[in-house]
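I have a structure here, written as structure tokens, and I will follow up with some questions on it.
Missing here is one protein chain; the remaining ones are kept as they sit in the complex.
The letters A, B and C name the chains in turn, as written, and every chain counts its residues from 1.
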Amino acid sequence: MSRNIVLCSYRLKKFNLLNKKTPNKLKILNDPIYGFIQIPNSLIFDIIEHPYFQRLRRITQMGFSNLVYPGANHTRFHHAIGCMHLMQKAIGVLRFKQVAISKEEENALCIAILLHDIGHGAFSHALENSIVSGISHEEISLKFMKKLNEEFNGELTLAIEIFEGKNSRKFLYQLISSQLDIDRLDYLKRDSFYTGVTEGNISSDRLIAMMNVKDDELVIEQKGIYSVEKFLIARRLMYWQVYLHKTGLVAENILVNVLRRAKELAEKGVELYASSALHYFLYNQINKQNFTEKTLEMFSKLDDYDVLSAIKEWVYHKDEVLSLLSKMIVDRNLLRIEIQQENFTESYIQKKREKAIKKLNIKETEVDYFVFHQEIKNQAYNLKAPIYILNKKGKLKDISKASDQLNLQALTNPVIKHFICYPK
Amino acid sequence: MSRNIVLCSYRLKKFNLLNKKTPNKLKILNDPIYGFIQIPNSLIFDIIEHPYFQRLRRITQMGFSNLVYPGANHTRFHHAIGCMHLMQKAIGVLRFKQVAISKEEENALCIAILLHDIGHGAFSHALENSIVSGISHEEISLKFMKKLNEEFNGELTLAIEIFEGKNSRKFLYQLISSQLDIDRLDYLKRDSFYTGVTEGNISSDRLIAMMNVKDDELVIEQKGIYSVEKFLIARRLMYWQVYLHKTGLVAENILVNVLRRAKELAEKGVELYASSALHYFLYNQINKQNFTEKTLEMFSKLDDYDVLSAIKEWVYHKDEVLSLLSKMIVDRNLLRIEIQQENFTESYIQKKREKAIKKLNIKETEVDYFVFHQEIKNQAYNLKAPIYILNKKGKLKDISKASDQLNLQALTNPVIKHFICYPK
Amino acid sequence: MSRNIVLCSYRLKKFNLLNKKTPNKLKILNDPIYGFIQIPNSLIFDIIEHPYFQRLRRITQMGFSNLVYPGANHTRFHHAIGCMHLMQKAIGVLRFKQVAISKEEENALCIAILLHDIGHGAFSHALENSIVSGISHEEISLKFMKKLNEEFNGELTLAIEIFEGKNSRKFLYQLISSQLDIDRLDYLKRDSFYTGVTEGNISSDRLIAMMNVKDDELVIEQKGIYSVEKFLIARRLMYWQVYLHKTGLVAENILVNVLRRAKELAEKGVELYASSALHYFLYNQINKQNFTEKTLEMFSKLDDYDVLSAIKEWVYHKDEVLSLLSKMIVDRNLLRIEIQQENFTESYIQKKREKAIKKLNIKETEVDYFVFHQEIKNQAYNLKAPIYILNKKGKLKDISKASDQLNLQALTNPVIKHFICYPK
Partner (left out) sequence: MSRNIVLCSYRLKKFNLLNKKTPNKLKILNDPIYGFIQIPNSLIFDIIEHPYFQRLRRITQMGFSNLVYPGANHTRFHHAIGCMHLMQKAIGVLRFKQVAISKEEENALCIAILLHDIGHGAFSHALENSIVSGISHEEISLKFMKKLNEEFNGELTLAIEIFEGKNSRKFLYQLISSQLDIDRLDYLKRDSFYTGVTEGNISSDRLIAMMNVKDDELVIEQKGIYSVEKFLIARRLMYWQVYLHKTGLVAENILVNVLRRAKELAEKGVELYASSALHYFLYNQINKQNFTEKTLEMFSKLDDYDVLSAIKEWVYHKDEVLSLLSKMIVDRNLLRIEIQQENFTESYIQKKREKAIKKLNIKETEVDYFVFHQEIKNQAYNLKAPIYILNKKGKLKDISKASDQLNLQALTNPVIKHFICYPK
């Protein structure tokens, strides 16, 4: 069916339906968080209208977190638009402080932040570990940008340069990717808003108002020090309370297992209900080396809807492992999960495995799908690319040393926890 | 494939995975609007856990409105939970005012409002007009309730009685369904919140605080009169600015046409990519008369994911009509729409049809899929089941007469507009 | 003591304490409603720092409404700053739509809106009716502006021209004063926010986004029509539910009576505790004719603190009328109030008077202080200076005719109510 995709694209182009853009339409978008967001120019408007970008409407930002926080259905589309909005604010603040940013750089920053996550697959991280292998979503984002750059006659060149960290002005890259980048300023605020976990709320406005540039380094002015502390703590809280919430964690791991099992069956030639895009990734082994232009095209068709609709159907597949795992997701009737600071003992794991084999009447080779353990890790602050505080004398200081009391150095130690899942 | 569904359900039951409930789990849900929502008891907890109800997680409240308002991805699941929350508040207020409401009635009200929309199909209203015919979502809701009542050993009997308007205490029914019911109090607030159209925001809290019961009639106390006015105006605003926004309108109509076309092809025996549930409704003519228990089971498997994932695949179908329409939705590259107060003239419509035939190179019999016109109508206030204001002397007055100035009677005239869609 | 004021001002000037401004200080202000508000330039910064403007920190926006809505303690200072913020937004929107607004006009608009209310007295309207007579707060605002214009070497000239409606570009004036001016856009939002009456909330952002200029007339684009309707209804709601709330109404009227009584006693030479500024207005009859520069200086010293602290002391004054009225305010133990649509009958009023005389043991000549009746009136929309809607063909239409259904014409009829106050 995949050949059909190429043919159809051609046909649609013929009818002028694919790329025809209405001028002056939809220049303003509503955002429950920021109010109105203005799209600054027609190039950016056209990028947003492109099917590659429209696909982000069908990828949720937080994967299965909506199984815990039912309000968390916001999409990567909205997040990317929000980032563009904050980027414009940041540029305004920096210019007000006499940091020279050209019109071209402004545009490039907006485009780079808009597209920084375009390579995310359906249900984001889950897919990175099961469908494609050995290629990160950042690398795929870059492939998308390069493809768009062709279509838009090189107008994305500077954006790509910044995104790749190849531009000589370091702070431009830091706005896109660092421990206090625009991405984090939007997603923490947005995720906190939609989940209703108000404690994760950060003051993006204040953090941006405190930004400055010193020796090409993006820095925070001294009086913003408490806001940075607060930001780091809020992020840490969101990690443990939301992103690594045990119900979301178990759901995501079951999803990975569903896809692993499906791929295993596909390799054996078993037939599986799947959209053509999902079919492509199930029946081919895709990695960095063989990620061709066609792969990119197929990737651009794949979103949450392909995956979840397939899983819904697999509930009725004759393979019991696939069926049971799929059912768990659809009915939100998940495995039990335990989390603790220490590793689980071998004997404890073995006991759980034996119980599961008996209870589900499965083979020993299949038990890994239902009983598994893993470690999770979060490092609240990373010393390697520090957040710099600009003191009143114009000196830079790593936030972990600038803070007068709070032992931020402690935040640099990664927290490691262990979890085990098994049938109820 | 549908037989498989039944078999699988059996198998899952055997493994004790279907109905096993963990006690004391998830008694509290986060809501960005109301904060914490408490689930009052284990019966209601079990209803929420039931696959019928969990399906509402996969049906958006506002269909394609997210194409206009990207924040509007909230689900019927969350709306139903929100309704339950407001219902508990309303019961608290009424009891405080000495209106006797028994524990059983409280429970029944919560269940009835929780399930009032469970019969909604994927993309809600669109499906009512294309997939099934001659049966409303309320009737399907009732079928679900009766089915659940069997499973829960009659514990939903009073809820059903109230939902059907058969209970002698009229106000119980009015809390579920009237011009100022709990449903509206939640959805206006929720839709306004998620779209970011702050003007549609209503004070559910204040309206509930002003509720009372007089002669078994749900009424609003006199000092709430401005809040009711405001509520009616906000609802009117939401209709024209959001629910009937032209982009959402055209998308929804294209969706209906996609499904109509798919059904037409199905009748001719053309093969279509579809989940088993969608397949069932495409290849069978379902109406009130032949809506069996099996139909209900199939309906309970059908959600937004079945429909949108099929449409994504149909983009590559060899039928050009189906392919073009599907592509429009997926890439958000829609037909043009014009809205006006008067009817469109026959000659204008004819001109658009001829242009479309030529441009898209389609047959005369196919042009209806791309050029269509219709009227839309909204009545802000309906005199037949009035909202009563309780004045200080204990008398009831229809709000349209109680308001001292605002000519609310004008709101009883339905506003009618006409739209036409055609290719750009 | 008033001579002392002049001497002191001199002394303070000598010490360079009066007008010395620190550069670069406090360029950003926090607003719970809008987030950060930036002060655009040092002229405006200096105006804000001027004692005339700082006085607005000590005048509440809503007078005694905080007796009903305890959160409503926001000041005229904050309102004026908020107006300036919205004005900057409006200017941005209009320029985006190609309406030419020069740098000087921008500055003048910001200054004019910042100072539009600077002539408000303590407890606002109450004082207009009791302390000074025959001069409106707008006239006093103008006097302040002219005085500041002298101090700032003519830099306020254009602002004054616009404020007086003498500038040839009509829309500049309309931004300052019309049925949809920036003043209303801020105060409705602000008052709704601080009172917690969420229904009065309006979308200032959206209304501003819909602004345009046609033939020098400030207009709203067609798609903003529902927002204007909503704005008019919200304003009407705020009037009846908040601004004319009966408790606030009775408190304000008692305040007027307190001041009337104090003035009556002052005329008789009775000694009264009062600050020098309040003393000046109690013991002199100030009207338009004798409102000298010195009067203005005295006026600039008078705020809520002078009035309320005097009233607190008057509780212990030997004049029983003054004492009783003062006590009512301080302890929030007010007169009873009745409101109705019809006039109160003479006999009803007489009965209340007689009861009061007996109960309070007062003279017949004093009963007017405790028993009084009055009419209140609100016109939700005024046809004389209409809000114009700009339709898609570029034609202007009065909103009351442009609205497709809501009978806005009804809003042009003033609503009149009657109230009577008497001792409990």
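One rule holds for everything that comes next: a residue touches a chain if its C-beta (ideal position, glycine included) is under 8 Å from a C-beta of that chain, and two chains touch if they have at least 3 such contacts.
Keep in mind that what you see is a predicted model, and the values were worked out from it rather than measured.
Screening C:Leu43, C:Val99, C:Ala266 or C:Val315 against the full complex identifies C:Val315 as the residue touching the chain left out. Shown as candidates are A:Ser136, A:Asn290 or A:Asn413; the residue that touches the absent chain is A:Asn413. Residue positions on subunit A in contact with the hidden chain: 197-199, 201-203, 206, 226-227, 229-230, 233-234, 236-237, 240-241, 341, 380, 404-407, 409-411, 413, 415, in rising order. As for the chain not pictured, it touches subunit B at residues 28, 35-36, 205-206, 209. Think of the hidden chain as still there; on subunit C it touches residues 1, 4-5, 7-8, 11-12, 15, 17-18, 20, 22, 29-33, 35, 49, 51, 54, 57-58, 60, 66-67, 69-71, 73-75, 77-78, 81, 193-197, 273, 275-276, 301, 303, 305-306, 308-310, 312-313, 315-316, 318, 320, 323-324, 327-328, 330-333, 359-361, 423-424.
Please note the rule applied: only the chains that are shown with their structure count from here on.
For the pair subunit B and subunit C, the CA-based superposition corresponds to a rotation of 180 degrees in steps of 5.
Over half of the residue numbers at the interface between copies subunit A and subunit C are found on both sides, making the touching surfaces mostly the same.
Distance from the subunit A centre to the subunit B centre is 31 Å, each centre being the mean of its Cα atoms. We define each chain's centre as the mean of its Cα atoms; on that basis subunit B and subunit C are separated by 45 Å. A straight line joining the Cα centres of subunit A and subunit C is 50 Å long. Across the assembly, subunit C contributes 206 as residues in contact with two or more other chains.
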